[in-house]
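The complex is shown incomplete by one protein chain, all other protein chains being positioned as in the whole.
Per-chain numbering from 1; labels A, B and C assigned in written order.
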Amino acid sequence: ARKLTFSWGGNPGVGSLHRLRDAVENAWPGPLEIDEHSHAAMAVAYRAGAARLPFGMLRGYIGTDLAKQNPRIRSVTCPYTAEKLATVPAVNPDVTILHAQRADKRGNVAIDGIVGAAREAALAAGKLLVTVETIVEELPPAMNNVVLPHFTVTAVSHCPGGAWPSYAHGHYARDNDFYLKWDVIARERGRFTAWIDRHVRGTADHRAFLASLQGQAA
Amino acid sequence: ARKLTFSWGGNPGVGSLHRLRDAVENAWPGPLEIDEHSHAAMAVAYRAGAARLPFGMLRGYIGTDLAKQNPRIRSVTCPYTAEKLATVPAVNPDVTILHAQRADKRGNVAIDGIVGAAREAALAAGKLLVTVETIVEELPPAMNNVVLPHFTVTAVSHCPGGAWPSYAHGHYARDNDFYLKWDVIARERGRFTAWIDRHVRGTADHRAFLASLQGQAA
Amino acid sequence: MMTVAAARLLADGQVSFVGIGLPSAACNLARLTHAPNLVLIYESGTIGTRPTVLPLSIGDGELAETATCVIPLPDIFSDYLQAGRIDVGFLGAAQIDKFGNLNSTVIGPYDKPKTRLPGAGGATEIAAHARQVFIVMKATPRSFVKALDFQTSGGHFAGRTQSGARGSGPAVIVTDVGILKPRAETGEFALSALYPGIPAEEAKAAVGWPLAVLPALETCAVPSAPELEALRALEARTAAAHREPVRLPL
Partner (left out) sequence: MMTVAAARLLADGQVSFVGIGLPSAACNLARLTHAPNLVLIYESGTIGTRPTVLPLSIGDGELAETATCVIPLPDIFSDYLQAGRIDVGFLGAAQIDKFGNLNSTVIGPYDKPKTRLPGAGGATEIAAHARQVFIVMKATPRSFVKALDFQTSGGHFAGRTQSGARGSGPAVIVTDVGILKPRAETGEFALSALYPGIPAEEAKAAVGWPLAVLPALETCAVPSAPELEALRALEARTAAAHREPVRLPL
């Protein structure tokens, strides 16, 4: 990774992401360019991306040094009230990768539970790759639930457990223990690299990756 | 009514709204100011209103005379790409009135089916009045379905049949016949006024209004 | 014939933005015949809907019940239409000119109209952003005019390519007297195909501008038995469904 566009980079409920810290503080394993925003701004940036507008706007970046550090945070003047509003460039990822609960054979994808900005990030993407817990013959009519229609989806992959260590609503809970263990694993470069070598580089697929962690994740 | 902000004014599947035509063409019963937009623009205007932004923007009003006729259609320049984007002022109704399926005792309102821009129009309002088919003790957790939380709702009124002649999903269908009859009723001032006097002014409440129409709506 | 001709223009798998009336009939006929994977989007927010009967409004309940999903109207316009995800948008109007510009706003001056029409609705942005636009209108000299009273939505107007419109504009006008397509050089619509039994002269007489004829003038095939059968069955189901009286909770 060359550049990170983000609004929060931590281990939720635990603390720092040590690898992110090492990259920013010490340029290890390489320099990382930072494009830093707030959540509210990232939200309108994804929404603008999904709508193929070039920028998003908000009443934001008030009382903060963020706008001073990031030249991509700018403003527009309201053509009616002359108010100044903060702007951020639309985020249109080349590829968005999501994990969802279900897809059908045609590629329609159904997401249940806390959706965050998943829909916006999906529709903002150039290509949309989705891993799912289950693939069914046909999804039932979804009414007002969140669905990504097949013509917005580039590819679907069946990948049970693909949200781990996070959760998949209706399938399995968040592995809170692992978030604590990750703090230890990722703290030092050596231990982190060994873990990646063994469990990620050293396994053939996601099933083998999860199996290699059973009972001895740390 | 003094002024109408709108993007389409017809009798869906039937034809003209004769009373709207008479108001615009002949200023009957009084002059009506027109603030005319497209659907796409009204959508961003409501969305801006819900977010308490002063305007909405879109790639719109291309190849149309609308922008020439309505001075409220303006533009902003993107601070990143220098593109010009069309703008419309946010719509923030003093009062929004909605009909929904269900509310609970605390005032949470659940909407099922085709929601249009109901959520945006609701959240853009200064006051939000909702009529519902049924009031329940407590709504079940809605997950990703559309709910207007009680603290966004000013008042709820129990009004079965309140969507008529349109439909309430899960309760009753659209009264397509009446849309055809309305074309006849509303075509001439005299007949329209007589109908309003008898069925609207001449009834005590919504139940009496509906009852007065049973079997002889035209 | 218009419905069948419009249906034939749709390819399987396309994403189509549908209005009520003939476009809705044409799209559903296509879905029930040669294009089972056609994705129908109604502007009210239903995506991939598969109604068994034709809706009388874009808000009809069956559109929601049979849809892949139902989303807010603002998302339809921003994330689908504006984002360039619509292959075909259908439009009609009260007036059309030879470039496929449309008027559904007023007859007469805007400030003092002779006839106030319903207005743009979704048309302006459909005309701009759908990859292709199919126009469906009965041809009369009063509706196919030399100059519009008001331009509600744009066809092959001057400067379209620099205008910010994402789509390529109207690809075809399906009328009751034949099919018109634009000349590549000028964007001006000319007679492209005849219906069986309707001569070019009848088509020319129905259009208020001097209608040119494309060199490769075709004649459409008569509606096939399966097409007619599917259309009649759809219309019969629709009529039966709409005869059911509405029961209000009184």
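Note that a contact is a pair of C-beta atoms (placed from the backbone, for glycine too) under 8 Å apart; a residue touches a chain by one contact, two chains touch by 3 or more.
The model shown is predicted, which means the values in this text are computed figures rather than measured ones.
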item: For the chain not depicted, the shown chains it touches; value: A, B
item: Touching residues on chain B - with respect to the absent chain; value: 50-53, 106, 108, 123, 139, 141-147, 149, 151-152
item: Residue numbers in chain A that touch the chain omitted from display; value: 6-10, 12-13, 16-17, 20-21, 24-25, 36-40, 43-44, 46-47, 58-66, 69, 83-84, 113-117, 119-120, 133, 160-161, 164, 166-167, 169, 171-177, 179, 207, 210-211, 214
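Here is the rule we use: only the chains that are shown with their structure count from here on.
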item: Chain centre separation in whole Å, for chain B relative to chain A (CA means); value: 37
item: Gap in Å, rounded to a whole number, between the CA centres of chain C and chain A; value: 40
item: Euclidean distance of C-alpha centroids - chain B vs chain C, Å; value: 25
item: Residue numbers of chain C (touch at least two other chains); value: 64, 70, 78, 82
item: Where chain A touches two or more other chains at once, by residue number; value: 52-53, 143-146
